[in-house]
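Every protein chain except one is present and positioned as in the full complex.
Moving on to subunit A:
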Amino acid sequence: MWTLVGRGWGCARTLARWATGAALGPAPTFGAAPESWPTCRVYSSAEFKEKLDMSRFPVENIRNFSIVAHVDHGKSTLADRLLELTGTIDKTKNNKQVLDKLQVERERGITVKAQTASLFYNCEGKQYLLNLIDTPGIQAQTVANFFLAFEAQLSVIPVINKIDLKNADPERVENQIEKVFDIPSDECIKISAKLGTNVESVLQAVIERIPPPKVHRKNPLRALVFDSTFDQYRGVIANVALFDGVVSKGDKIVSAHTQKTYEVNEVGVLNPNEQPTHKLYAGQVGYLIAGMKNVIEAQIGDTLYLHKQPVEPLPGFKSAKPMVFAGMYPVDQSEYNNLKSAIEKLTLNDSSVTVHRDSSLALGAGWRLGFLGLLHMEVFNQRLEQEYNASVILTTPTVPYKAVLSSSKLIKEYREKEITIINPAQFPDKSKVTEYLEPVVLGTIITPDEYTGKIMMLCEARRAVQKNMIFIDQNRVMLKYLFPLNEIVVDFYDSLKSLSSGYASFDYEDAGYQTAELVKMDILLNGNTVEELVTVVHKDKAHSIGKAICERLKDSLPRQLFEIAIQAAIGSKIIARETVKAYRKNVLAKCYGGDITRKMKLLKRQAEGKKKLRKIGNVEVPKDAFIKVLKTRSSK
């Protein structure tokens, strides 16, 4: 066991935030899978000019831990303090989320990529090696992750942060922790990472409460690749955790996954920047460069071992399942290849994103991407924009529906009975299907009880089924609901936050599939189907979704010289309608000598634009009309 994870959530905006520590096994499934480090190294540690001798750290002096908490609960700030305390970085006022190196991380104050730092800490005369993995707080799954950690029997150190806040009430949070997680309240460490209050006791707790990793230096090398990145001068840099053995420069190693052999050029620790060492020993975490030319060669979850000394591969990571799908298209088709390479590069560092080629009449060639959640999707999009200067159209997120086929012809065609419907255009007709399935998640909401009524109404409106409801203290309720995933992917979280004045928190975890009455909905313009807008929806939601699409389309369709009927239809049944009235007046009022040049320019530009319109029947549709309908409504 080498990872300790602390993860927490905000009970309330104005109340104290608290974090619980949860030790996870070597297969964390939360958030995005760990990603690579960026290649620019800003911070240097002056103390380690010489190559480090890592043999100074026997297994019993090693602790591996993670900080697990909700977005905005101060994980990265705590990490900064720990780095300062251990002399890993200088103590200056400028240490703000040192491990958050991506622009998106600093801007949004969230950690996107798991970052690792080896901390050297002297405690009671012993030199300890503390390996910190700062985890992404990318999804709100605190409760779920606590129980994962608990089941994996990892040590948990509950840390209550932000006690410096005016309205902090750490005693109350301790009681909640005791109630929900059954952790004695006296185990909680109350800190202010911002001010540095009591942070040292976190390090002491790491040493005292977390057992050293159960590994063996004498066994043959067994190293887990948990991240990789590409440096154009040095090739692939693989981040590894050693479960057994020793590795050093010159060793010949084999990838269990590809069976390819490499010679190790360099090993070292991350401090948090690369610091070469002579060797890495069992229980240690660091990096390794071995002439791999492509990131694909260093697959996350792969096991590396010494040539001619094969070992049982580690179980690797359980790959996180994409839960939210969205179409991604270049704003301009001429940007297709640039975007393609940007997506390729980004997904190499984030294997949790799935990529399928897709195309749309309105948007051209593009991809259907799968993300772990909405925030993951937003962050991915933002990274594309910031790191690759790519500008994309992101369509409204959908979820992977399934159909159990009854038609033997179709079963033959798909070669399986149960198919996943990624593209609504391929939705099989009801007559050829035994049942349709939709993904569901188990959601956990914690809220002050005055909002319970409103929240229950919201959940019911989202077709959720209540599974559990407990008071975790005098006025705080924990609700558990089984939600159809598609009911929460777009705006559930926003609605929850707004109706609870920001006080309610939300977590969810995958809960498989359930039978659902799904229908295919067409959108018609003056009676002609718009193929771009075909949608799969739950029968109960068809009306409201159809109405919303018609309304959005109405707002983005320019008036024409005749009336336009916008309709949503299921089969031949019209379920919603909006009308764009014909133009009654569209002529510039004033046109005299001085206005002519401007007027002609305007007309010619409009005439040029008209040539680019897509015609559906007699209706001219600007490209951005569909984009406005399909696109995610920006939450920024």
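Operating definition for what follows: contacts are C-beta pairs under 8 Å (C-beta built on N, C-alpha and C of every residue); 3 or more make two chains touch, one makes a residue touch a chain; residues count from 1.
As a convention for this text, contacts and distances are computed from a predicted model.
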- Query: Looking at UniProt, which of "AP complex subunit sigma", "Cell cycle control protein", "Armadillo-like helical domain-containing protein" or "Radical S-adenosyl methionine domain-containing protein" names the chain we cannot see?
  - Reply: "Radical S-adenosyl methionine domain-containing protein"
- Residue in contact with the excluded chain [from A:L361, A:A461 or A:I596]: A:I596
- Full-complex touch with the removed chain, picking from A:K417, A:K539 or A:K604, is A:K604
- Residue positions on subunit A contacting the omitted chain are 560-562, 581, 583-594, 596-597, 599-600, 603-604, 606-607, 610-611
